[in-house]
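Here the complex is missing a single protein chain, while all its other protein chains stay put.
For reference, chains read A, B, C and D in written order, and residue numbers begin at 1 within each chain.
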Amino acid sequence: AAGCSTERAASSESPSDDGEVKIGLVTKTETNPYFVKLRESAQAAADKSGADLIALAGKFDGDNAGQVTAIENLVQQGVDGILITPSNAKAILDAIQEAKDAGVVVIALDTETEPRDAVAATFATDNEEAGRTLGKYIDARLGDRDPKVLMADLDPSSSVGLQRHNGFLDGMGLTDDSDAILGTALTQGDQGKAQAAMENLLQRVGKKVNVVYNINEPAARGSYLALKARGLADDVLIGAIDGSCSGVQDVADGKFAATVMQFPQKMAEQGVAAVVKYAETGEKPSGFVDTGDMLITDKPVDGLESKDSTWGAENCWG
Amino acid sequence: MERRFSQTPALGPTAALLLAIVVFSVGSDTFLNIDNFSFIVQQSVVIATLALGQTIIILTGGIDLANALIAVLGTLVMTRTTLDGVPVVAALALGVLVCALTASVSGLLVAKLRLPSFIVTLGMLTVVTAVANLYSSGTTWPAPDGLLTLMGMKLYLFGRVQFTIGMLFAAALFVLVWVTLTRTAWGRHVYAIGNDAEAARLNGINVKRMLLSVYALAGCIYAMAAWLSLGRTPSADPNAYQLGNLESITAVVIGGTSLFGGRGGVVGTVVGALIVSVLRSGLTQMGIDSNYQNLATGILVIVAVAFDQFTRRRSA
Amino acid sequence: MERRFSQTPALGPTAALLLAIVVFSVGSDTFLNIDNFSFIVQQSVVIATLALGQTIIILTGGIDLANALIAVLGTLVMTRTTLDGVPVVAALALGVLVCALTASVSGLLVAKLRLPSFIVTLGMLTVVTAVANLYSSGTTWPAPDGLLTLMGMKLYLFGRVQFTIGMLFAAALFVLVWVTLTRTAWGRHVYAIGNDAEAARLNGINVKRMLLSVYALAGCIYAMAAWLSLGRTPSADPNAYQLGNLESITAVVIGGTSLFGGRGGVVGTVVGALIVSVLRSGLTQMGIDSNYQNLATGILVIVAVAFDQFTRRRSA
Amino acid sequence: MSTASTRDPAEPAPVLSARGLRKRYGQVTAIDGADFDLYPGEVLAVVGDNGAGKSSLIKALTGALVPDAGTVALDGRSVSFTSPADAREAGIETVYQTLALAPAMDIASNLFLGREIRRDGLLGRLRMLDRRAMREEAARQLDALGIATVQDITQLVETLSGGQRQAVAVARAAMFGSKVVIMDEPTAALGVRETRHVLDLIKRISARGLPVVLISHDMPAVFEVADRIHVHRLGRRAGTVRPGEVSMSDVVAFITGAEDVPD
Partner (left out) sequence: MSTASTRDPAEPAPVLSARGLRKRYGQVTAIDGADFDLYPGEVLAVVGDNGAGKSSLIKALTGALVPDAGTVALDGRSVSFTSPADAREAGIETVYQTLALAPAMDIASNLFLGREIRRDGLLGRLRMLDRRAMREEAARQLDALGIATVQDITQLVETLSGGQRQAVAVARAAMFGSKVVIMDEPTAALGVRETRHVLDLIKRISARGLPVVLISHDMPAVFEVADRIHVHRLGRRAGTVRPGEVSMSDVVAFITGAEDVPD
C-alpha cells in the first residue's frame, strides 16, 4: 500500500493535474434518469468549484464487478474523492477500503453501504421511509375501503426495490402474506414490461383492484396505461416513488395519486462540496446526511406532510 | 402429413400455439376471452415487429443483436425531434432514416469486410446503447399525443372488441414482408444467400448489395417497431427493450426459422412471438409468479425448438 | 510472417493488446505502472475465466449464453450453503457440482437432441436466472471471510507488487486448459468436432459423449469463475454478471477464435479479455466518461475482429 | 466434331480468349501466366493434374475470381468481368465444380436462380414472380434436355442424390448458355448412364453451334467429345492437341510432364 501512495505522489506532481481537484463519480447504471440527474448535478457543482469530474457507471443494476473496476481505475487515476451509489453494498467493501488506504475519501450517495461506516459519509434518502410515506398516504386515501393491491416491483434482488416495497407495505399496515395483495409483478422499472404485466394481472383479478404500488414512475406509467385500457384508471390509486419532472406532471394530470420525491441534486452537490473541502483542507465529512423526501400530491390528507404538484414541478429532477 | 410439416415450417409452432391456448383456456376461466386475446396481440406487436426484421437477417445466415437498441434509438430520435418542434412527419422520417442507416452500418461491415454478423452487431449494440444514452441525456422523453402515438389509438369493433391501429399496421407490415420474401426475386435471393452465399454469388446474385439491402430493410422495420412502441408506451426511454434482441431471436427460432439461414419464414415468427405472449398471459391468469413464469418460458423455448426439430427430422 | 499469423492465431490480438498499452502509456501518465497492470489483470479475471469455458464450447461450434448466470448460481450455492453451516469445502464442491450439472443439461440437449446451442442456452439463461432469483429469495448474500473469499487475498512481491491468489489460480487454470486442448487427444477431438462433427463421428469419435464432457468441463470452469468472483466481490448477487455472457463471447472472438468452431484457442481468449480491461482502464486514466468508454469499446470490438480477419485473409 | 469443320483454321477468331492470366493465393500460384482460346462451335477439353489450376482458370474467365494480371477477350473485344453476373450477362454459362446450388430450394428455383421470370403487367412492375411459368418452363427444359428423370420439379435440391444434383447444374447451364457453356468436371460423381447423358448433352449443345469447354479427368470421355484438348500444367497452358493426332497415353504423359506437348 505504501508503494501506491508513492506512485500517486509522483503522478500528482505532473503538470496536467496541477492543483486541480479530481472527483470520481460511480453510479449504478448509465441510463436511469435519476442517476443522470445525479451526474449532471455533480458535473455542475464540480464545474463551479473548478474541480474535474470523471463519471463512471456499472453496466446494469447489480454490476458489482463493474463498480469495483471503476473504483480501482479512479484510484489509479489519482482522484481525491469518490462519490458512489453502491449497487450491492457488501460486494464493493474491499475496493472502498483500498481506495481509503490510498488516501481517497469515499462518500456514498443515495444508497447506504453496510456497515454504514465503510464510507466517510453518506448523503442519501431513506428508501424504506419513502415507501412508508407512500403507504401511509394511500392508506389514508382509502379510508375505510378494504385495500386491494397490485404491486409493480423492481426485481427480486435489488435492495432499493426491497426497501421501498417493505416500507410501502409497512405504511399500509400490510405484510407480504396479506390477502389484500392480489398480485405482484417484476418490471425492472421498465414501462413496457410493467404495462404488459399489469394487463395480464388485471385480466385475472378484474375490477377488484383499488391500489397499484409502483417501484418508480416509468412502471407507474405502464400501470396507468394498462388500467386506462380497462377503464379503471379513475377508480384506482396509483402510487409511485421517484419525483422526476414527468412523474410530477403525471400527478398534476391526475394520473397518479401521489409520488414521493427524492433529491439527487442535493446529494450530488453536498458530495462534491465535501470532496473539494477534503482536497483543500484535508477535513473529511462524516455521518449519515438524510437529504430527505417529499410526498407530492394534489389531494393532501391530514397528518401527512406533502407538497402540491406546482411545488413539485419547481423542485423535480430530470 | 409428414411432407406437409417440412414444406410449411410454421405448422409445428402453430400447433404449439393452439395447444397452449387450449391448455390455458381449460386451466383458467379468465383466459379465453376476446379482450384478453386483443391484449396478448398488443403485447407481442413490438417484439414481433423486431423479430420480423430479425427474420430476414437470420434467413441470410446472419443475426442482429443490435435490433432492439436501434429501435430504441429510433423512438428517441422521433420523440426528441418532435419535442424540438420538427413536424411529426419529418421526425418520423428522420427516425426511419437513422434506424435504416444504423442497421446499414452493420450490413456494410458484414457484406464488405465479411465479418461475422454476431460480433459486428454485438459491437453495434454497445455503440448504439452508448449513442442512445448520450443522445437522450439518459432520461425518458414523453411522446406528445398525435401522429407519434397514433399506433396506440384504440378502435372498437361491434363497440366491444378492442383493436389498436398498431395491430392493423403491424399485420399489414407482415403481409408486405411475407409477399416480398416469398413472391419476389429479392426474397428468393435472401433465401439463396442463406443457403449458400458462394453459390448465390456464382449465380450472378450481387451478394454484397443484397446483404446491404437486407440490413437496410431490417432497419426500416425496426423503425416501424419504434413507432409501434411509441403507440404502446408513449415515451422514448433509452432503457427500454434491453432484452428485445434475445426476445426477438427467440420468437424467430420458436417459429421454426433456422439460425443457419436459408430455411423458415415470417409466418413462423409471428406465431413464435404470440406463443411467448400467450404463455406470459396464461401463466399470470393461472396465478403464477413472475419468477416461475420465467422458468416456464425458458423451458418452453427449449421444448418448442425440440418439438420442431423432431417433426422436421421425421419428415427429412 | 504471414504464415506465422495464421498458424498462431493469437498473434493478431496480442499485437492489438501491445498497441493499446503503448497508446495509453503515452496518452496518460498514470497508466504505465505495475500496480495498474495488476489491477487490470484482477479486473479481467472473472470474465476471462467465463470466457475460458466459453472458448471450449465455441471451439466445438457451439455457444453458451447461460455461462455467466450459471456462475452466479454457483456463487449463490457456495455462499448460502456456507451461511447455512455447511463446511466451506463442501459448499464449494456443491457449487462446482451445481454448475457442472446445469451446464451439462445444455450439453445433453445439444448432444442428444441435436438442438442448436444458441437456443438451448438462451432457454437455459432464462431458466437459470429464474432459479437464481428463487434460490436467493431475491436478496444478496454476503460471503463470509475465509476459504470462500480466498481468491481475493492479496500477496505482495518485493513488498510492492500486488498479486491476488485468484490471479495465480486463474493462470494455473488457463495453463491446464491450454495443455488439455493442445496436448491431449480430448483436446484434438474438441477441434475435430468444431471442424466437422460428422467427420469426427466417422473417425470413431463419440461426438455425443465429447459434447457432454465439454459442457460439463465448461460448467466446472464457470464454478471456478464463481469462486474467483467471490474473491473479488465478496457477496453472491443474483443480479450480477448480467452481461457476462456477451462479454465472455467478446473476449473469445477478439482473441481470434472462430464462432463457427474448430479454429482458435485459449491464449487468444486471455488476450481478448485483457484488451477489454486495458481499454477501460486506459480510457479512465485519460479521464473519459463511461458512456464514451462504451462507445470506444464497441468500436474496438469491430476493429479488432476486422483486423484479425484481415491478417487471416492475407495469409490464407 | 461435325462442327469443327465449320471453322476455318487458317482464320481463327476465338469466341473467348485469355492472355497471361495470373492469380496468387498467399504463397500458392494458382494461375501462372495462362493463355486460353476457345473457337466457335468447338468442344474444348481442358485436362490437367489435380491442382494444375484448371478450376481457377475457368473462374478467372467467368468473373468468379478477378485475376491479378492478364486480359480476357470475348469475340475479340477485351472484357473484364468483376463478378459472375457480368459473364452470365454476356452469355457465358458455367457448371462450377461445386455445382453452386441452393440446397433448401426446389429444382425450379435453382434453375432460375438469379434470373427469375416476372409476371406480366402491374404485378411484374411490383417485381412479382411468375412461379407457374418458371415451373412449367423448368419441366419443359428438363424434358427437352433428356436429363435425369426428376419426378417432381418442386423437390428440394438437398433431397436429390449427388448425381441428380449435378444434372440440375448441367441443365441450368445448357438452358441459358447463349454464347459459351463451360463445365468443370460435370461427370465426376455420375454413374455410367448419367455420364452418358451428359456427354450426349454436350454433343447436342455443340450441335446448336455453341462452343463448350469441358474439364475432365476422364480420358475416354474427353477423346469422345472433344475437338481440341487444352493441356494445363503448373498453372499455365502447356499446349493444345487434337484427339485424332495423339493417343490417350500421350495426353497423360503431357499432363504429368513426362512428355512435352508438341507445338
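To be clear about the criterion, a residue touches a chain if its C-beta (ideal position, glycine included) is under 8 Å from a C-beta of that chain, and two chains touch if they have at least 3 such contacts.
What you see is a predicted model; the values in this text were computed from it and never measured.
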Item to check | Options D:Thr62, D:Asn110 or D:Thr195, residue touching the unrepresented chain | outcome: D:Thr195
Item to check | Selected residue (touches chain absent from view) among C:Arg114, C:Arg160 or C:Arg263 | outcome: C:Arg263
Next on the checklist: If the hidden chain were put back, which residues of chain C would touch it?
Outcome noted: 179, 183-186, 188-189, 191-192, 195-196, 198-206, 262-263
Next on the checklist: Suppose we count only contacts with the excluded chain; which residues of chain D make the list?
Outcome noted: 28, 48-52, 97, 159, 161-164, 185, 188-195, 217-220, 252, 255-256
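Definition applied: only the chains that are shown with their structure count from here on.
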Checklist entry - Using C-alpha centroids, which chain lies at the maximum separation from chain B? => result D
Checklist entry - With chain centres defined as C-alpha means, what is the inter-centre distance between chain B and chain C in Å? => result 30
Next on the checklist: Could you work out how far the Cα centre of chain A sits from that of chain D, in whole Å?
Outcome noted: 71
Item to check | Junction residues of chain D - those touching two or more other chains | outcome: none
Checklist entry - So which stretches of chain A touch two or more other chains? => result 30, 156
